[in-house]
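Below is the structure I would like to discuss, written out as structure tokens.
Heads up, one of the protein chains got dropped from this complex, but the rest are sitting where they should.
Right, chain A next:
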Amino acid sequence: MDHRPQAWGRPRDDVYGAYDGSYFQNSGPKFATQSPVVTGTSVIAIKFKDGVVIAADNLASYGSLARFTNVKRLRVFLDTTVVGFGGDVSDMQYLDRHLNELAIDESYENDTTETAAATTTSSSDPSSTSTQTPNNPAGSLNAANLHKYLQKLLYRRRNDFDPLWNHILVAGLDASSKPFLASVDLRGTAFTSPSLATGFGAALAQPIMRRYAATEEDAAKLTREQAVDIIKECMKVLFYRDARSLDKYSIAVVTKDGVELKEEEQLEKQSWAFAERIHGYGTQTV
């Protein structure tokens, strides 16, 4: 028996086997995320006449376990853009911290306090200032810029074989103040569409949203109320059929007036009557 202080408190090799110290190695391969652990399910969004509506439920699952039931997966960037995260929650939190830093840097570079004061005193025309929200003057990052940034970030990480395991929707306005909605996934594949959905939503919600907004022209005719109703309907369908979903969700409406984010919404008017007619699944024998 070794009684020297260096061996105190250490598991004995003859009982537990040699200690596996590979965890401490700082040479050799990196331990990148090779699969997601705590995950968020679908994010859905649809464009309307003067903005975008986006929603995601408040659940973070650990496999099939509903682990965290109060996780906010919609994030506001510079009071003008909403980013919705599906996929790994720890990678989401990393990106959230990163975007916070970015937002602070952006705010320093485009300091609004002096210029805003100058414009209000010098210009008597109120319409020139009303097109911009206070915290996002022209020149700072809009939704289209942010989407491109995230695309480059995620593509870089996939090139390094160290992916951020997320599928992200970016909702906001582009440089010409038109509604902007785009998606980027863990491989850096980016695309836009009048309506978008990640995960299960691509199979369950997207067909419903495309009934109302098949083209950009259709989306440009939708009112805000219609768009919100469509999203709520889709969240309900997702809760009915996606086993990793929750009836508590966040919903945000982005327009040129800013972001209205509600993080404690509850699904309304659920009807499980359809479940009575479902036969032949699982352990049911009759």
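What we mean here is this: contacts are C-beta pairs under 8 Å (C-beta built on N, C-alpha and C of every residue); 3 or more make two chains touch, one makes a residue touch a chain; residues count from 1.
Here is the rule we use: contacts and distances are computed from a predicted model.
Hey, which one's the missing chain according to UniProt: "Splicing factor subunit", "SKP1-like protein", "E2 ubiquitin-conjugating protein mms2" or "Nucleophile aminohydrolase"?
Going by its UniProt entry, the chain not pictured is "Nucleophile aminohydrolase".
Pick from A:Ala202, A:Ala220 or A:Val237: which residue touches the chain that isn't shown?
A:Ala202
Sort through A:Thr41, A:Thr81, A:Ser183 or A:Thr255 and give me the one touching the missing partner chain.
Answer from the full complex: A:Ser183 touches the omitted chain.
For chain A, which residues touch the unseen chain?
Missing-chain contacts on chain A: residues 1-2, 4, 6-7, 10, 12-14, 17-22, 24-26, 28-29, 32-35, 151, 155, 158-159, 161, 163, 183, 187-193, 202-203, 206, 215.
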